[in-house]
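The structure under discussion is supplied below as structure tokens; questions concerning it will follow.
Omission of a single protein chain aside, the complex is shown with its protein chains in their original locations.
A and B are the chain letters, set down in written order, and residue numbers restart from 1 in every chain.
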Amino acid sequence: MTGRLNLAGRWDAVVDRYNAQPKVAKVLWVTLFVVFVYALPLLRPPILTTNSIDFGGVMFRVIAFALVALGLNIVIGYAGLLDLGYVGFYCVGAYTTGVLTIYHGSWPFFLVLPVAIAVTMLTGVLLGAPTLRVRGDYLAIVTLGFGEIIRICVTNIEWVGAAAGIKNIPHPTGIGAEPKPPFDAGGLFEVPRLTWEGFVPSIDNDHKTAFLAFGSRDAIPYYWLILTTLILVLLGDRMIKASRVGRAWEATREDEDAAELMGVPTFKYKLMAFALGAAIGGLSGSFYASSQSGYINPQSFPLLLSMLFVAAVIVGGSGNRWGAIAGGALVAYLPERFRDFADYRMLFFGLALTILAVWRPEGLLPPRRARRAKAAEEEIEALEDGELEGAHDA
Amino acid sequence: MPEAKALLEVDNATLRFGGLTALNEVSFDIKEGEILGLIGPNGAGKTTCFNAMTGVYQLTSGEIRFDGGSLAKLKRHNITKLGMARTFQNIRLFKAMTVLENVMVGADAHSKVGFWEALFRLPRHRRTESASLARAKELLDLVGITARHDELASNLSYGDQRRLEIARAMATNPKLLCLDEPAAGFNPAEKQRLMELIRKVRDRGVTVLLIEHDMRLVMGVTDRIVVLEFGRKIAEGTPAEIRDNPAVIAAYLGVDEEDAS
Partner (left out) sequence: MDLGALFGSFDNFLSFTIGGLVFGAIYALIALGYTMVYGVLQLINFAHSEVFMYGTFAVAWTFIFLHGTESASWSLGKALPILLVALVAAMVMSAAIALLIERFAYRPLIKKGAPKLIALISAIGASFALAEAMGLRDRFAGWVGLKDDLADYVAPDKARDVFSNPVTIEPHKLFELGGYGVTDVDLVIIAAALLMMVGLDQLIRRTRLGRGIRATAQDPESAALMGVNSTRVVQLTFLIGGLMAGAAATLYMMKIGSTRQNAGFILGVKAFTAAVMGGIGNLRGALLGGLVLGVMENWGAAVFGSEWRDVVAFVLLVLILLVRPSGILGESLGKARA
């Protein structure tokens, strides 16, 4: 224990201090934090900012991954179902969006979004209904197969563009004037960024972000859009977790038979978790498809991405929504930040994953009570080691 | 005692696993409001009988009726909803959940709140949640572990875990509570408290089926006793009758099967 970086302890301290504040202060803190996160790609703080690649684009990916991790956390963390083919749902969401907005239809993005979510959810149910009855480890391999099947399907089916993928997926509708490239960014007004000379900031008026126009030049509006979505999903996650649904998931994860005998229809709840996770994956995929580049192809959805998503959830601490978000963000951010080592980044990522797993099996930020249980266990062990004749509470 | 209605009827229940006959034409019933003891030497088929009742195993032949209806085709969670709850011989709590949450899971058994109601915090969710919470707290009070409601289930002492199992089962609002060796590992004082608890449960109108090894406990708390041996029923009667039944004595003293039957 000693000498270890006590990340979880520090996080607890932050949470405790926050909880101790009066309500007004809490609201203030949260508002400040949220505003800061929204402004992050404009502030472009040194050290954090990626210089070799557009920071706004990186931040979009960071939040997209965080959203995916949040969805997968419901499946893996809450319900205890190991899904190794999550990228399949991401892919289904993205392709539904591509097909309906340009390839076979011309629906507007915000109309397609709910359809994409529904389609992915249905896919989740269709896959889950037969497979959720098999044992946990097998589920892992069946889902792995599913991810691969989806990728092969989109590679080979002409109707969805085959290997060439889908180009020119329209951007979401913005607020204010339509952008008219190359000179008119559109939107209601424009927001300048900061630029840094070492640690001295100055206003950068050459690169302005239009509020709120989704074009191909600037990733920041997409970032705002997906960040808003993330916050909404996060709130929903909170509500569901602290309800009978969340309890049913956890009970099923802990002991399926006992849960069933306590009146929990475990299959129904497993399917619900699976479908919900799928829907969030589809949501994220839909945003990905209509993002800045507006281009998807089968290579955008390799099975390795599934592994990355799982890693994001576990690294963050399975079952903790903030851990999942942090994990997703790190998995997206680190390779971009350290692009200078581009060739070595996957190597480092792999090593980091193994080292982290071995060094901290419970994840960086496990759910608080799991840590409490561990502490208690260690205490009991210490007691048992100390006094062989445990006093029985008579 | 006036003849009460039978809550659970076990009718010629037979259960075979391959060549092994775990239950052999066992018949008995449990009357509403009584405490029935199910006893027998190790391997007599008590827990198997229990599992068949709660839907873990399907009977090979025969029938088990609860409240007048057959249990044969029911899913396990629906059996719970009908009003049968159980505890486990080898404690099976939801270890990574708090004590209160464990009981809440039981209380959720009759909740009709769905996903959307929970997501948007609709009135029914709030009503059900506060009712469940009140019920859970009251049950923790009944079994005497209120003070530890915020602990993780795995952090409770052995005895408290057993008490939590009873609270969790009671939370499903059962008509029949089945206790599978609830006193295993208890000291005499704890057994005394358990007997009081079982009586309190019955006084709330819940019928109790008790599987137990400890004779003093069974004799002290039950109204009637059914004795199993090698998957067959060998005796049935009041504690006093069972105490003097030669077949039961033989079974417990390990006399040959032929002599006993």
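What we mean here is this: a residue touches a chain if its C-beta (ideal position, glycine included) is under 8 Å from a C-beta of that chain, and two chains touch if they have at least 3 such contacts.
This is a predicted model, so every value here is computed, not measured.
Across the entire complex, contacts from the unshown chain go to A. For the chain missing from the display, the contacting residue among A:7, A:43, A:122 or A:141 is A:141, taking the whole complex into account.
Residues of subunit A that touch the chain left out of view are 76, 82, 130-131, 133-135, 137-138, 140-142, 144-146, 148-149, 152-153, 155-156, 303-304, 307, 310-311, 314-315, 318, 343-344, 346-347, 349-358, 361-362.
To be clear about the criterion, only the chains that are shown with their structure count from here on.
Look at where the CA atoms of subunit A average out and do the same for subunit B: the two points lie 43 Å apart.
Those residues of subunit A that touch subunit B in the complex are listed here as 236, 239-240, 243-245, 247-248, 250-251, 253-255, 257-266, 272, 367, 369-370, 372-373, 376-377, 392-394. Interface residues of subunit B, counted against subunit A in their complex, comprise 54-56, 75-77, 80-81, 85-86, 88, 92-98, 101, 104-106, 108-111, 113, 115, 118-121, 125, 128-129, 132, 152, 154-155, 157, 159, 168-169, 172, 187, 189.
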